[in-house]
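See below for the structure under consideration.
The complex is shown incomplete by one protein chain, all other protein chains being positioned as in the whole.
Chain lettering (A, B and C) follows the sequence in which the chains are written, and residue indices restart at 1 in each chain.
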Amino acid sequence: MSLDRLKERLESEFMQLSASPNLEKVMEPGFVDKRLYAIYLVETYHYTRHNARNQAVVATRPEALDPRYMKFCLRHAEEETGHELMAFHDLRNLGYPTLAEADLPAPLPSTQTLIDSLYRTAREGNPLARLGYSYWAEQSYAYIQPLLGMISQGLGVPDKAMTFFREHSSIDETHARVVKETIERFAKTEEDWNAIEECMVQSLKLTARMLDEVFERFLAIKEGDTARYPFLTN
Amino acid sequence: MSLDRLKERLESEFMQLSASPNLEKVMEPGFVDKRLYAIYLVETYHYTRHNARNQAVVATRPEALDPRYMKFCLRHAEEETGHELMAFHDLRNLGYPTLAEADLPAPLPSTQTLIDSLYRTAREGNPLARLGYSYWAEQSYAYIQPLLGMISQGLGVPDKAMTFFREHSSIDETHARVVKETIERFAKTEEDWNAIEECMVQSLKLTARMLDEVFERFLAIKEGDTARYPFLTN
Amino acid sequence: MSLDRLKERLESEFMQLSASPNLEKVMEPGFVDKRLYAIYLVETYHYTRHNARNQAVVATRPEALDPRYMKFCLRHAEEETGHELMAFHDLRNLGYPTLAEADLPAPLPSTQTLIDSLYRTAREGNPLARLGYSYWAEQSYAYIQPLLGMISQGLGVPDKAMTFFREHSSIDETHARVVKETIERFAKTEEDWNAIEECMVQSLKLTARMLDEVFERFLAIKEGDTARYPFLTN
Partner (left out) sequence: MSLDRLKERLESEFMQLSASPNLEKVMEPGFVDKRLYAIYLVETYHYTRHNARNQAVVATRPEALDPRYMKFCLRHAEEETGHELMAFHDLRNLGYPTLAEADLPAPLPSTQTLIDSLYRTAREGNPLARLGYSYWAEQSYAYIQPLLGMISQGLGVPDKAMTFFREHSSIDETHARVVKETIERFAKTEEDWNAIEECMVQSLKLTARMLDEVFERFLAIKEGDTARYPFLTN
């Protein structure tokens, strides 16, 4: 296998997911408002909070790992540490300036499922598998670019509430390159490549489900059910 | 509490431990030989192999940690990654050039006990507790200086079989300073300081027991029982 | 909250899930064959293999638990131990008598997601949450009764390849009662009841996704893609 095949698979998966009927609704002028973005930031806060941790978990595995790969994992975990605070900062700047971390609702079930899956992969999967998550996650910000425009213009979200995405689209270019190099350097067997691909596809699908659930929650809020997000007064 | 009290306690513990009758025997000219050093390197290989891992474990804890402390843990883990290979390299250079990692015996029970204790501390203890281990471990190389002289001169161990200790006595000066700063920066409550002190004392005692068991194994080998170390032909 | 509300919620979720278009296809005479049942047994083997384990995990949690609840968890885990062998036995009796456990493909991604979610719930969720899984799982065999008829008659599956389901529909009547009593005995706070309900709903949804993926794999096999199941020669 090769990076090329990984890329092909990623594009085909992205294609399928972007056919989601929810996405059409999101793009429909006037249908969504900044509360959708707020809910998304809450979930981003949650999964991002665990990304540094589950990345570090790979470096705590009992078996022998190539020290250079261990170092990659630790450095990468270090870089991601605290990024959930950026998402939280954006949420406050969206118009909820007194919000505290303790006020945030628990992760949605689908977000929790994504988190669970990444920890298990990091802990028990093929030691290289988690690279499949980094591989797509750090390229995704390019794909999201048009969405960002919509968020800032269509929803009127101010720049100061978009630091997480702006930061990541610039940081992650370098990361994406390093992740590719790391995959090429350490993936040796067909099993390694398959594990990376499987983690890529599965984490992408679970993320898509998270996005669907974010959208469903937005619909519920629109219809007046604000129980889970009492701070979203609009 | 304060770094001063920690230092005082460390000195008092070191004092007690250095009164070990085994140490006298070790210093007695002609009593020990390079096989003692070899056994010690085997155990050093084992616990060092786990040091990076249990240091990283702190950064995988579910609770909220100060991101700067998380980063310290990850960076520190990264620095320690692969150091067991230095100990293994020294062992080969001691006169066993064909030895493979797979040939090494399992950790001695007392080494395993030290390893177990550090993992549990990292996983479930006060999140700052493990600093107590770093605190003494990275200062210890100063204390060991005279022992190193004995090893190189008394036992005729060549320089190329002492890289682990030479490296660590120089690396760890900086580390020791960073560890002290980290303790001062993050230890806030009496509970934090006590946890750091307790981890310091306990890991020091478990290390002393490891050294005792290393010595006992050397005595056994001297009397002809080489079952555990078939490669130590001397 | 109460058992009544839990039951209501369960029925409403079952209702939604049973509207799956896949189910219609399954019921369509001649559309599916015993290979669908075989794939299902493979996945049943996998999640069942983990059910005893993740049930036991609850009893290994560090915090104080009511000893009577710990005993319930351990006894329940004991009862489920080895049940994956029943599913495997049925698979062999379906016409693959030489199959070995080692020949089975890894769990499907959606099955793995269900397994991951249950371990995390057992390890870190509300200590009572996993009861929500037992609650529906052990009642489900009543709901499945009509499906069983279809499997045995429509697909011509012999009785000796249906021990897992026949056994569970009888065992689980008692279990279901005990689970209800346990919930009523130990669930004290609104938080407890919510955690039980959330685990019920989430594990039910993840199971539904597993069933969907089983069906998709069957479709793939029908179209000739047998890579994952080389033994399914039909």
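Here is the rule we go by: a residue touches a chain if its C-beta (ideal position, glycine included) is under 8 Å from a C-beta of that chain, and two chains touch if they have at least 3 such contacts.
Predicted, not measured: the structure shown is a model, and the values here were computed from it.
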Going by the touch rule at the top, give the shown chains the omitted chain contacts.
B, C
Touching the absent chain when the full complex is considered, from C:5, C:71, C:160 or C:185:
C:71
Among B:79, B:167, B:198 or B:216, which one touches the chain that has been omitted from the display?
B:198
Interface with the unshown chain - residue positions in chain B:
109, 112-113, 115-117, 119-120, 198, 201-202, 205-206
In the full complex, chain C touches the hidden chain through residues 52-54, 56-57, 59-62, 64, 67, 70-71, 74-75, 77-78, 81-82, 85, 101
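One rule holds for everything that comes next: only the chains that are shown with their structure count from here on.
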Overall pattern in which the protein chains touch one another (line/ring/star/complete/other)
line
Tell me whether chain A and chain C, two copies of the same sequence, contact each other through the same residue numbers or different ones, using over half shared as the line for same.
same
Please state the rotation angle, between 0 and 180 degrees and to the nearest 5, that superposes the Cα atoms of chain A on chain B.
180
The chain whose mean C-alpha position lies nearest the overall protein Cα centroid is chain A
Chain pair with the most contact pairs?
A-B
Compute the distance, rounded to whole Å, between the mean C-alpha positions of chain B and chain C.
48
Rounded to the nearest Å, the gap between Cα centres of chain A and chain B is 39
Counting only Cα atoms for the centres, state how far chain A is from chain C in Å.
29
